[in-house]
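With one protein chain removed, the remaining protein chains of the complex are shown where they sit.
Let's look at subunit A:
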Amino acid sequence: MGLGGGRVRFNVGGQVFETTTTTLANAGRDSMLGALLDSSWNLAPTISGGGGGGGGGGVAEYFIDRNPACFAVLLDLLRTGSLHVPPQLPEKLLYREALYYGLLDHVRAARWGAFDGDRLLLAASVPGRAPGDGTAIRAAPDGGCCVAHGGAVHVYNWMLDERRPVSLDHSQVNDVAYLDEGTLLIAARERLGSMMEAWPCSPRFNEYGIGVWDRASGEQADFFYEPPGCALGDADKLQWLDATNALMVATLFPKTDNCFIGLLDFRQKNVVWSWSDAGTAASLDDKRVLHAIAMEDERSVCVINQYDDLGFLDFRSNAGGVRWSSRSKLMNRKVPGEESCYPKLSTHGGQLFSSMNDSISVFSGPECVLTSTLRRSNGGAICDFSIGGDRLFALHNEENVFDVWETPPPPII
């Protein structure tokens, strides 16, 4: 940076800090501090103490008219790469100052660690103000989230500040998906249920089949008509599988009496794999598939029933049944009669997550062993949860509040 000695002195709001150009280089050229030290702005820098640019003891001093306490934290972040916020310092204040210096991304990166289902801590509970139940919560790639509530979608950035909500003139929002950090895709109920999943292309369905929309242009690109015997029209779950280039479609209880899970190949327009429990479930007490998710290796699909048993279906065999692995005995069954939510499944980084009533269970390893349970004392049952941006968001049914779970930064030693 063309400064002698590599030392830099700042006077921030009256408090003097001294640091090195190396430390400041961590801020990057595209930050206020980077620009401040850039040679184009330092043709004749203010020299204090040394007098004269070439002197060995000459250290440049820059005055910055900002909060010194926050600067101390941010300078520490640049020095060590880790964020330590003193308890008396409000986070919002720190965020504001970080934005001034152009260091907000640094703060975000240091704020929480890489996602690990077994080390999650409850970071925040954000109360909602909308009446009625939330229907869906979705995590944004940058750590923000959005909650679908009746006819509106409440959007939160990663600092959990609420942004302007999106509302769609009283039509019911069915599902939401992030195309990227700044673009939200919303599926509203027009006539019948419709839902989207944002994958290379965005399929959604109506009563007859599944449509495909181009994610860039927003135009409809394809439509998959419902073949006989396969209920696609009101599927609960769509999931795009990259490795096989197929879309998994699951139509499940209670929308239909008979569950159907299929893989669609859009190039050949056919169902390449399917499973259904038609004919096997006789009474209400039988195990019924309530949610399904394709595992990350894309070789099997995991399903869950009303007793919170996990089951697996292998994509490679066409006629196989569900391989249930009962875990009912591991769990404390809830008192029947209390209002409950249907369980949901999700996968991330080789771990499987299932929500059940008021807790989320984390299963790890190829055998899906229960390794952690996320539970909060109040808030009621969890109706939806979503993982993204290294955070887990859980939406509670009763109090209209959502929890944010994140992995703390790695320990110092």
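Brief remarks follow.
One rule holds in what follows: a residue touches a chain if its C-beta (ideal position, glycine included) is under 8 Å from a C-beta of that chain, and two chains touch if they have at least 3 such contacts; residues count from 1.
In this section, contacts and distances are computed from a predicted model.
Taken from the listed names "Iron-sulfur cluster assembly enzyme ISCU", "Cullin family profile domain-containing protein", "Cytochrome c oxidase subunit" or "T-complex protein 1 subunit epsilon", the protein name that UniProt assigns to the chain not shown is "Cullin family profile domain-containing protein". Shown as candidates are A:25, A:99, A:152 or A:272; the residue that touches the absent chain is A:99. Set against the missing chain, the residues A:32, A:85 or A:152 yield one that touches it, A:32.
Hidden from this view is one chain, which touches subunit A at 30-32, 35-36, 38, 40-41, 43-44, 62-65, 99-100, 102, 182.
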